[in-house]
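Accompanying notes for the structure given below.
Every protein chain but one is kept in place in this view of the complex.
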Amino acid sequence: MNGTLVQQLVDGLAALMLLTSFALLAQHRMISVLHWFAGQGLLLAVTAAIVAYGTGSDELYISAIMTLLLKGLLLPWLLWRVIRQLQVHREVEPLLNSSLTMLIALGVTLFSFHMIQPIEKISQLITRDSMAIATACVLLGMLMMITRRKAITQVIGFLAVENSLFFAAIGSTNGMPLVVEIGIAFDVLIAALIFGLFFFQIRTTFDSLEVEAMNAHLIHKDDDE
Amino acid sequence: MNLFVATLLAPLLGGVLLAVIKDPQRAAVFNIATGIVTFAVSLLLALEVLDTRAVDAMNGWFHLDAYNVFLVVLTTFVSMTTSIFSMPYMRHELETGRVDLPRLRLYHSMFQLFQFGMLLGFTTNNIGVLWVSLELATLATVLLVSLYRTPASIAAAWKYFILCGMGIALALFGTVLVFFTSSAILGHGNIALSWTALYAHASELDPAVMSIAFCFLMVGYGTKVGLAPMHAWLPDAHGEGPTPVSAVLSGLLLNLALYALVRCKMLVDGSTGTDMAGAIMMGFGLLSLFVAALSLHRQRDIKRMFSFSSIEHMGLMTFAFGIGTQLSTFAALLHMTVHSLVKSGIFFTAGHAAQAMGTQKMAEIRGLIQHQPGIGWGLLIGVAAIAGFPPFGIFTSEFLLFTAALESCAWTTLPLLLGLLIAMAGLFRFVQPMVYGEPPATATSVHVNMVPVYIHFGLALLPGIAIPLFLADWYQQAATLITMSAIAGGGGG
Amino acid sequence: MSSILIQIIQALLLLLLAPLATGFVSTCKARLQNRRGAGLLQPWRNLRKLFVKEVVIASHASWLFRTAPYVVFTATAIAASVVPAMLVDTPLSLTADVIALVALLALARFFLALAGMDIGTAFGGMGASREMTFAALAEPAMLMSIFVLSLSAHSTNLTTMITHTIHTSFALHPSLAFAMVAMLMVAVAENGRIPVDNPTTHLELTMIHEAMILEYSGRHLALMEWASMIKLMLFATLIIDLFMPWGMAMQATPAALAIALGLWLLKLAGLLLALALAETALAKLRLFEVPEYLSGAFIIAFLGLLSYYMLEAGV
């Protein structure tokens, strides 16, 4: 299978990646958000595998497997357990209504494409196009964190950002060195664990997962006005 | 290179062991012991590095030069004194029931793990690993911040976690971008992330990619440095965590982030050859200086206030590094050192003050000098030092910074001057009522250990009166190292 | 040698003639008011009587109250003895130029005011307060007119100024005119004459100078009174020296001195007569119109200055 095909495949996957990001942004029901998240994880694993095949580097196979396990299975499962135990099913409607969010998302995507143009010109890598997509996804993930109220959706947004980073790493640079990847994966794992830890603490201390609930305890309102 | 290994292993082992030591007293002692050992070893290491300008350890995985080895020593030193300080402090917390035994265990082990993360970050030669270790240190401190399990502390930790996680993610993206262009030149492997290699080939890295990468790195690491407007996590994290943690956060973690940022700047400068990165850093520096200076006037919580002062000083350092002349870099490094010392010292005192008065609300802290002169004068002197009064070192560094700023871009001196003035006013207007006057009836006298504070202030006094020669040429080396790639040499030495 | 002698004589003349001058003014006033008046020598008689009378001082008075008269008197006397009356170049004239002269009078005033405040009555403080206030306002006017004069003479030394005025051919200098008017106004204020202050009033609330010496009696009062007489004399002589010094003796020859003495007395009489006229013609100002009066003097003097720069700077 020649390079062009691999590249086309990767580009296709990149498109899917973008799609998932938009989907995550659009979803309201917690479960479906989770599904899309898991889907993104799988997508990453596939990408890793394909790129590994294309470049014939074994490191990438390992990272593909890691991704599959961690992002495709473990994290979604963890989050699913949290959701079930805390009975958070439906995200109350986000800050901005979804259509507006979508518009902003489109704008962000365009912007990131514009930004990445110079790179596209000079990169000789087979998979450079995906860089733009990755950037867009990062920004979309942030957008998701900003527009959602529930702590969990924020976390998913965070993990989505991580995913798109990872995608950037594989899709456009054929994967970071193994050590780094392991380190990153390790961190993400710990992060996820801590997240889980937090959910329960937050739930027990604030008996809600609304972000505002926490806020009240930090804002030092002026009494002198 | 065994010294180096020891430096890294000591805190790691210490952390692991501390996780299993039950008895708080012994744990505290062991904690101190670890600190001392680490410090001793790192000192020897530093001497070795000073002889041979730069050292590569473990076939290039780690790199030590004048710049980071002095930060290593600073880190180990402050962690050591902090561990000494935390002994009576945490005992008091234990007695007042704010923490229980398991949490204390968590605290001790996390403390050392944090130190390990710091050292790893400083010494590693791989910017990927640098990122990983920074994340590691962050995660460790997240647990420390939420140690008290009070609503406020949990909320603070959450904020800290989310915001810094976000930032750190962006930094990672920046790193990926760097790798994206470097792998094209250095081939596909660890070498493409090793800092020395990157630095050597900086000029060949594609400027366009590097500048985009720098944007992400700037925002990412900038969040950790606590630069406005990404600083929101910092006051809460400092305010709600245990005081020793606030001390190391301000004194060390911010330094690590800034260190990473500067390393990246060196690369970007080398690649783009413009002063774009420097200008951006100067912008963020000034902005942070002003935001912090103004916010200082609105504080109610003593630790929050000093964390804002940390933001202010981080802004100053970023600004100084941004100028990028040798003199300014020298000033920034000096400022980094003295600020770490003084600020952690202040946090020690502030912690004791809060314990003595039973609150962190400044409105309820009164008459410290009369109540416990040690604390009161300590706080007053510390604030005078941090506000940039001689004979403390901050005065020296700010003096140099000022001259450097006027040399390279005169107009910035005006906002600089203004910001410093406002900040100083903000600090003193709150500190004065705390130290002067009559103490409230509710004040209880606490057992304090002011020795670390005195040590810190004493050391901070040193550069103000006379910078020891070895220290000076150490800074000189570091400054030359940093500014070599930067534009507009000259000034200073 | 002889010059020192003349200096002493001159000083004594000033001191001794001072009461006569005051007497002269009051007699003129009396005549202008169709009264006979007490005669020229009345002040002398008063002084002699006061010198022998017993001293009664207020119960709270301190040592300062008792030393003040001597300070006031000596300061005024020294000031007077510096001013050349007949001989232009006297040895003592180096002691103090015009400014130092003013300062010596200020010293006298300072202690006068303190003495007024020493006996804790309302009037003493009142007098002191008013005196110091108005003196403060008079000061710049006086200095400004002196300055106008010193501009052309390039000196504040009396001797030099006089010689300069004598030697320059008489020409009408507007600046000098302005300066003279200002100086006259200031002199009236400084000596506490109508329209600023009425030395013969008996109503405490209107007093300025008298209020301060209200508690004095006997020799102390005598010294105070004499001092104020000398002051009047001094100002008259000063104005003569600065504005109409013609005929003063350059060398200490008897003839010259005789002429100088005669001329001096003549001019003196003229000035004092003018004063008497003014005092009869004018009414006393209300207290808070005095500042306007004095600032007016200052403005006039300053006009003199400007006119010097604009009209005569070339001269």
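First chain written, first letter: the chains are A, B and C, and each begins at residue 1.
We take it that contacts are C-beta pairs under 8 Å (C-beta built on N, C-alpha and C of every residue); 3 or more make two chains touch, one makes a residue touch a chain.
Heads up, the rule we're going with is that contacts and distances are computed from a predicted model.
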- Note on the structure: Omitted chain per UniProt, picking from "Hydrogenase 4 subunit B", "ABC transporter ATP-binding protein", "Membrane bound protein complex subunit mbxM" or "Multisubunit sodium/proton antiporter, MrpG subunit (TC 2.A.63.1)", is "Hydrogenase 4 subunit B"
- Item | Neighbouring shown chains of the undisplayed chain, as defined at the top | A, B, C
- Item | Residue among A:Ala52, A:Leu139 or A:Val155 touching the omitted chain | A:Leu139
- Residue of B:Leu8, B:Leu144 or B:Leu170 in touch with the missing chain, whole complex considered: B:Leu170
- Message: With the missing chain put back, one of B:Val37, B:Met87, B:Leu139 or B:Val219 would touch it. Which one?
- Response: B:Val219
- Message: For review purposes, identify every residue of chain A that touches the missing chain, sorted by number.
- Response: 95, 108, 111-112, 114-115, 118, 121-122, 139, 142-143, 145-149, 154, 211-212, 214-215, 219-222
- On chain C, the omitted chain is touched by residues 51, 54-64, 66, 70-71, 73-75, 77-78, 81, 92, 94-97, 99-100, 103-104, 106-107, 109-110, 113-114, 117-126, 128-130, 132-133, 135-140, 142-144, 147, 150, 154-157, 159-160, 204, 214-215, 219, 222-223, 287-288, 291, 298, 302, 305-306, 309-310, 313
- Touch rule applied to chain B and the missing chain gives residues 158-159, 162-163, 166-167, 170, 202-204, 206-208, 211-212, 215-216, 218-219, 223, 229-230, 232-233, 235, 269-276, 280, 291, 294-298, 369, 384, 387, 389-391, 395-396, 399-400, 402-403, 406-410, 413, 417, 420-422, 424-426, 428-429, 432-433, 436-438, 464-467, 469, 472-473, 476, 485, 487-488, 492-493
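Here, only the chains that are shown with their structure count from here on.
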- Message: Which category does the touching pattern between chains fall into here: line, ring, star, complete, or other?
- Response: other
- Message: Mean of the CA atoms for each chain, then the mean for all of them together: which chain is nearest?
- Response: B
- Query: Measuring centre to centre, with centres taken as mean CA positions, what chain is farthest from chain B?
  - Reply: C
- Query: How many Å are there between the centre of chain B and the centre of chain C, using C-alpha atoms for each centre?
  - Reply: 78
- Centroid spacing, where centroids are CA-atom means, of chain A and chain C in whole angstrom: 99
- Query: So how far apart, in whole Å, are chain A and chain B when each is placed at the average of its C-alpha atoms?
  - Reply: 30
- Task: Mark out which residues of chain B touch at least two other chains, giving numbers and ranges.
- Result: none
- Which positions of chain A touch chain B when the two form their complex? 57, 115-116, 118-119, 122-125, 131, 134-135, 138, 142, 145, 151, 154, 158, 161-162, 165, 168-169, 172-174, 176-177, 179-180, 183-184, 186-187, 190-191, 194, 198, 201-202, 205-206, 214-215, 217-218, 220, 222
- Partner chain A, residues of chain B touching it in the complex: 126, 128-129, 131-132, 135-136, 139, 142-143, 146, 149, 151-152, 154-159, 161-162, 165-166, 169-170, 172-173, 176-177, 179-181, 183-184, 188-190, 192-193, 206, 208-209, 212, 236, 298-301, 304
